[in-house]
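So that we are looking at the same thing, I have put the structure below in structure tokens.
As you look at this complex, bear in mind that one protein chain is not there, while each of the others sits in place.
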Amino acid sequence: MATTQSQGKRRRAASTPAKNGSKGSPNSKTEPRLGSDALVSLYQKMVEIRLFEDAAQRGFRQGKVGGYMHVYSGQEAVATGFLDTFREPDYAITAYRDHAHVLLLGSDPKAVMAELYGKGTGLVQGKGGSMHLFDVSNGFYGGYGIVGGHIPLGVGMAFAQAYQKTGGITQLYLGDGAIHNGAFHEAANLSGLWGRDGLNPCLFILENNQYGMGTSVERATANTDLGKKFESYAIEHTKVDGMDLEAVLKVAHDAADRVRETGKPFAVEALTYRIMPHGAADFLEKYRTKEEVRKWRERDPIGLLEKRLEDEGVEESTIADIRTAAKAKMDEAVKFAEESPEPDIAELLTDVYTDDAPVQAAG
Amino acid sequence: MATTQSQGKRRRAASTPAKNGSKGSPNSKTEPRLGSDALVSLYQKMVEIRLFEDAAQRGFRQGKVGGYMHVYSGQEAVATGFLDTFREPDYAITAYRDHAHVLLLGSDPKAVMAELYGKGTGLVQGKGGSMHLFDVSNGFYGGYGIVGGHIPLGVGMAFAQAYQKTGGITQLYLGDGAIHNGAFHEAANLSGLWGRDGLNPCLFILENNQYGMGTSVERATANTDLGKKFESYAIEHTKVDGMDLEAVLKVAHDAADRVRETGKPFAVEALTYRIMPHGAADFLEKYRTKEEVRKWRERDPIGLLEKRLEDEGVEESTIADIRTAAKAKMDEAVKFAEESPEPDIAELLTDVYTDDAPVQAAG
Amino acid sequence: MPVITYRDALRSAMAEEMERDDRVVLLGEDIGVYGGTHLVTNGLIDQFGPRRVIDTPIAENGFTGAAIGMAMAGMRPIVEMMTWNFSFQAADQIIQNAAKLRYFSGGQVSVPLVIRGPNGGGVQLSAQHTHSLEGFYGHFPGLKVVSPSTPEDVKGMMLAAIRDPDPVIFLEAGALYGTKGEVPEGDYTVEFGKARVAREGADVTLIGYGRQAPVLLRIAEKLAADGIDAEVVDLRSIRPFDSDTIVESVRKTHRAVVVQEQWRWFSVASEVAAIIQERAFDELDAPVVRVSGAEVPAPYARNLEIAAFPSEQQIIDAARRVLYLEV
Partner (left out) sequence: MPVITYRDALRSAMAEEMERDDRVVLLGEDIGVYGGTHLVTNGLIDQFGPRRVIDTPIAENGFTGAAIGMAMAGMRPIVEMMTWNFSFQAADQIIQNAAKLRYFSGGQVSVPLVIRGPNGGGVQLSAQHTHSLEGFYGHFPGLKVVSPSTPEDVKGMMLAAIRDPDPVIFLEAGALYGTKGEVPEGDYTVEFGKARVAREGADVTLIGYGRQAPVLLRIAEKLAADGIDAEVVDLRSIRPFDSDTIVESVRKTHRAVVVQEQWRWFSVASEVAAIIQERAFDELDAPVVRVSGAEVPAPYARNLEIAAFPSEQQIIDAARRVLYLEV
């Protein structure tokens, strides 16, 4: 089989590959690392994501970040837990709420922040912005703005992995709002069908944060048990408390192993909550009460994990050090983004076609 | 509430309204008429449909009917049973395999045949052809060629009935192939959702003839229990043997009553079989065996019903008379179609806009 | 005349018609409880309730199709596309059903449906969220397509759209939601198929629509300072299209520049150039010049985005070029 991938140039921005420890053969299982050391290192990641999002939100309020931007705050345990199972040559793909995923896969926060700032040093050279992060050298295939639109892509990528016998699987993230879109239905049906022949190692991760923009699950469907929607396609599924990192880790490793072994899709519904507004530009939250948000903040996954670490006897100073270091890292990312130059104006006309055939300028 | 419907001109072709006996108030129940007289009259309808299709197929082979044409042969018990529950101001809508539905709702076979022949006396003046039959004066809203595309329309029509408190329901027919289309998913979800508030009296009739063109249900989805696909949307559902008219009648009346009373959707999967190729132009049937077709022909709904009538003591001569009369009726329809004039060429440019604003000719 | 924003003009058209005609309902994502992403429908759910201001799941094809069904069954739905970028998911319903139903039913049904929402770019929304779809939808017989640029027009055209018996693609200039203008009191409509001469002039005709219309007026003032008297035509209506007004203007000025944010190929500007050369060939003193967006998916970075759209300077240069002046 011809295995050369003609992906054209790979990303130019710097990144620190930070794959998880799973160095075994593609078919060996990965165990969730639940010891306190492991939890501390995952805690660190979650704190970094949260502080990255806080910084991004500040940048947006200052008018330095433009367009649409959607932060992941409150949902950290989900991607952190699932991407703990990630190993080369797996793929991950999600919608526009994508900062956490790309950071967890090892992209440099500097390059990610620079992308939000629309700079030439950005992860995609300032061309995509917050909604279109890509880092294919780390297995991250975007970053999509059209609800539902990326779901068929992920199913196709999983097919390609099985067809090419790479041993990899695809982690396909989607929201509770996206599941009502026709693209989900068609793609999930294909996934179930192809999976019957072992041709669809696709792990669906349904991030049920209970709202699609301002529309609650109850107001979007009469069958609010979202996991059930996979049954139509004979895709097995389970649920997990998406605020509890340890619970996510366990389910995630089981699910990933299963998908890897069978070549069949599997779906996990992670119940979670976004503690911030839908997008950085949104402020009115007429669709939910302050009280509801406050209650969920009590189950903030970072707070919950901190308590766990305390119980495990992790020193307060360790926690404090992590926070300080993370803060410094994000400050540095912001500084890098601020100081980076805008993209070269000639870049406007590149990357339309792979051979960079000349395209017409405005005018 | 303003109730004037501005539908522009209604259909111009002649039709013989042949509503069922249900003259009660919109909310009274209709009982399936299962006595031998009733069965004989339904038998007559089924024979008429079959002979209409045979004539249409002949016209196609003679090159007098063009385009795509799909006959209903083998599936007669389904529409005949369900449309027995139809009463004003109900609506019915289906895909391109639509001859039977429009005939059962009372359109004149002459006008229907003339449409297939592309004549100006056709049901839609020769503009639509086989795939786009309409007879809104009898509640028939088409006749659509894009798989899945009519499903959202039917859900919207059902909404309008509840919104306008007409007391009507919508019979929405779809195929086993169409159910995998995204349009189904989005529309069924809306139907379930709106039905919660009594705003969707939509009766889904899934005509599972086991193939979408050459693709069997098993090759189209990993979950072959198609009725289950409605559960995703909290739409209740049941199954019926679509070859057995009496069974269909019972289920159909129950289902229609239920939809009418609750304003909620309900779905019935009717297991049936098309004994003819997918379309009139298709002849290769590599996807199924002659043996399989032969077996199903043994359960031909017309044959089964004939046996039932015999058991009921209906005279052979009654049956023979029905066949003779139906044959004469269809011969007449063909003659009418053949002798009718082509549409006036000026009709090319009408019906694009309701006000018949001038539109440009070719050239 | 009261001065209100483009957004409020839109809302008041819908609210007034909803008061008059209860066949009119709104459907779309987050148009109710949330208040509407662009606040166009803000408050309407309080006024008309959730039966008439219907929040939908994220299912553009499904709810657009359902609205077509409602329209066929005697209602007058207005669908909000949160932005027109999402309408590709509904393209099948819009093009295959809404546009053609009347025709293939032999005139038995009409589809009195309005689909509305913001169109066009300019706020760093990048590739998937930046489109100008006038030509894309304008191509299809059976649809009507409008793109108004002033509060007065947007209200009058919305009222006309709701009352129209056929499907109307209502492309709002998203960038202009906050701009203000005078709006007549009472009920009025603005007829489709009539361009608006926004400024009279003798030397060159500048043609545009939507967000470009106010830009062209600004440019005309700049040109005036250089002694060039530009006529500005705001197309407003894309289908039906007002060729007469353009041709008349060119008969007077003998030169035309047509400006659009959208891509050049197979576009509104292509059509305008084709029509002018067809109908005013002997009147033209220079080829019609098109000024269009760069042939790239919209980029995110501010500097790239600015470079992706026609600049005022490019338009000024084009005007000078058709006058054979130095640029």
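A, B and C are the chain letters, set down in written order, and residue numbers restart from 1 in every chain.
Just so it is clear, a residue touches a chain if its C-beta (ideal position, glycine included) is under 8 Å from a C-beta of that chain, and two chains touch if they have at least 3 such contacts.
In this text the structure is predicted, and so the values were computed from the model without any measurement.
Participant: Can you say which of B:Asn181, B:Asn200, B:Ser232 or B:Thr354 touches the chain missing from this structure?
Facilitator: The missing chain is touched by B:Asn181.
Participant: Which of C:Gln89, C:Gln124, C:Gln212 or C:Thr253 touches the chain that is not shown?
Facilitator: C:Gln89
Participant: Applying the definition given at the start, please give the residues of chain A touching the unseen chain.
Facilitator: 1-12, 91, 122-128, 132, 134-136, 141-144, 146, 149-161, 163-164, 182-183, 185-187, 189-190, 193, 197, 199, 350-355, 357, 359
Participant: On chain B, where is the contact patch with the chain that was removed from view?
Facilitator: 66-68, 115, 118-120, 122, 126-129, 131-132, 144-149, 177-178, 180-183, 212-215, 219-221, 284, 286-287, 342-343, 345, 347-349, 352, 359-363
Participant: Could I get the residues of chain C that touch the absent chain, sorted low to high?
Facilitator: So the residues of chain C touching the missing chain come out as 61, 85, 88-89, 91-92, 95-96, 99-100, 103-104, 126-128, 134-136, 138-142, 239, 241, 262-263, 265-271, 273-274, 277-279, 281, 284, 286-290, 295-297, 299-300.
Here is the rule we go by: only the chains that are shown with their structure count from here on.
Participant: Greatest Cα-centroid separation from chain B: which chain?
Facilitator: Measuring from the centre of chain B, the most distant chain centre belongs to A.
Participant: Using mean CA coordinates as chain centres, what's the chain B-chain C distance in Å?
Facilitator: The computed centroid separation for chain B versus chain C comes out at 40 Å.
Participant: Whole-Å distance, chain A centre to chain B centre, using C-alpha means?
Facilitator: Roughly 46 Å separates the two chain centres.
Participant: If I count partner chains per residue in chain B, which residues reach a count of at least 2?
Facilitator: 182-183, 185-186, 189, 193, in rising order.
Participant: I need the residues of chain C touching at least two other chains; which ones are they?
Facilitator: Residues 57, 59, 61-62.
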